[in-house]
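Report on the following structure.
Here the complex is missing a single protein chain, while all its other protein chains stay put.
Up next is chain A:
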Amino acid sequence: LCSSKSYAPAYHLILEGILILWIIRLLFSKTYKLHETYKLTEKEKEDLIEEWQPEPLVPPVSKDHPSLNYDIVTGPPSHKIIINGKECTNFASFNFLGLLDNERVKQKALASLKKYGVGTCGPRGFYGTFDVHLELESRLARFMKTEEAIIYSYGFATIASAIPAYSKRGDIIFVDEAACFSIQKGLQASRSFIKYFKHNDMEDLERLLKEQELEDQRNPRKARVTRKFIVVEGLYINTADICPLPELVELKYKYKVRIFLEESLSFGVLGEHGRGVTEHYGVNIDDIDLISANMENAVASIGGFCCGRSFVIDHQRLSGQGYCFSASLPPMLAAAAIEALNIMEEDPDIFAVLRKKCKHVYKALQGTPGLKLVGVPFAPALHLQLERSSGSRDSDMQLLRSLVDYCLEGQVALTLARYLEKEERFLPPPR
C-alpha cells in the first residue's frame, strides 16, 4: 500500500487539488449575465416611457397630391362614360368584350338577386357555397378544358393567395421583372427565394436556371425537397406584350420547374375561342400547372379564378388564404360571370372583332409625335409613354395628366397608369 501511494507522482496530486479548488470557486461565484449592465430602475423606465414620442400614424398628404382627387363617374361605366359631368367615349376601363352593359348579363344578375339576395354571409366552408358557385367552377373548367377550377371573391387576392399555397420558405421562384403588383404581394407572402429575370428574356432565365442546376448538383439532398416555380403573365399589364410560352414550356421540361401563368388580361381576349395565351400559341393546357385569371376585365364581373388539374387546384381549397378565410363571391356576380361565359361560347366571333379593332387603334396611334406606343398590336390595353423624359417623374406625370385632361375636354377618356412608387420593385416609367 505504501508503495502504491508513493507511486502516484506529486504533480498529479497538485493538479487535481487545483482543479477541485477551481470547481469550488466557479460554483460559488456569481453567474455572468449579459443583461446585468442593462438593469434599469423603475424611475428610469418611467422616464423613458414619458419621453417616447411616436410618429404620427400616417404622414400628412398635401392637398394637391396627384392621386388624391378621384374622378367621379356618374352613371354606368360602359362605352360612354360620364366623368366629372362630361360624357366621353370610354378608352379607360378594362371592358374588353363590352359586356359591362349587356342586357342578358344584367337580367341574369337580377334573377339571381331575386333568388339569393346580395351577400353570402359566410365563407365557402360554412354554408357559403351556393349552387351558382359550383356551376361557375364547372363551367370555367369546361371552357378552359382543364379538370377543375376554383373561384375567389376578389381579383387581386387570386394570385396573391395561390402562390403562397404552394411555395413556402426555402422554395425558389423565378419571376419576370414586369410582374404586376398582386404577383409581387403573393411572392412576399410566400417567403420563398425570388429570382427576377429580365422582361421576356429567355436567355436570362436560362442562365438563372443553369446556375440553380449547378447549386442543386452541389447539394442534392436539399434539391430534392426544394420546389421551383416560374411565374409569368400571359399579357403583361405593365408592358402590354405577350410572354413566349412555347419556349417557357421547353425550359420547364428541361430544368424541371413548374409554371404558373397569370392570365388576367389575356383571358377572353387571346386565342380563337378566348381561352387565352395557351390557345393563342397552341400549347397543351396540361403543360401549365396553374392558370390564374381575374374576372374583372373581359368577363365583366368581379372576382377571380384558378384552373388546372385537380391534383394542383384541390390543394387551394384548404390552404388558399383568400379562399378559406374570406366570404364567398356574391351569387349575382357569379351568375353574371356564367352568362358572360355563355356569350363567349356562343359567339366566338367577338374575339376576332376585338383583335381587328386593337390592330386598327395600334396603327392609328403609332405615328403620334412625342409619344411612344408600348405594346403589341393585338393587346387591348396599350400604354402611351413620353418619348423624351424630362428627368423628373413628377413633372412627367404632370405632363401626362394634362394630356389626359386635354383628352377629356375632347370627350375621350384616358387614364394615367397608377403605381405605388415606393412599393413597386421595378417601377415602370410614367405612362
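Criterion: a contact is a pair of C-beta atoms (placed from the backbone, for glycine too) under 8 Å apart; a residue touches a chain by one contact, two chains touch by 3 or more; residues count from 1.
Everything below uses one rule, namely that contacts and distances are computed from a predicted model.
Of "AP-1 complex subunit gamma", "serine C-palmitoyltransferase", "Vacuolar protein sorting 26 homolog B, like" or "Elongator complex protein 5", only "serine C-palmitoyltransferase" is the UniProt protein name of the chain excluded from the display.
The hidden chain makes contact, of the residues A:His12, A:Lys30, A:His65 or A:Arg388, with A:His65.
Considering A:Ala8, A:Leu21, A:Cys121 or A:Val353, the position touching the chain not shown turns out to be A:Cys121 (whole complex).
Residues touching the missing chain, restricted to chain A, are 38, 40, 45, 48-49, 52-55, 57-61, 65, 67-68, 70-78, 81, 83, 90, 92-95, 99-102, 105-106, 109-110, 113-122, 124-131, 133-134, 153-157, 166, 180-182, 185, 188-189, 223-228, 253, 256-258, 286, 294, 296-297, 300-302, 309-312, 314-315, 317-318, 321-322, 324-327, 329-330, 332-333, 336, 413, 415-416, 418-420, 423 (touch as defined at the top).
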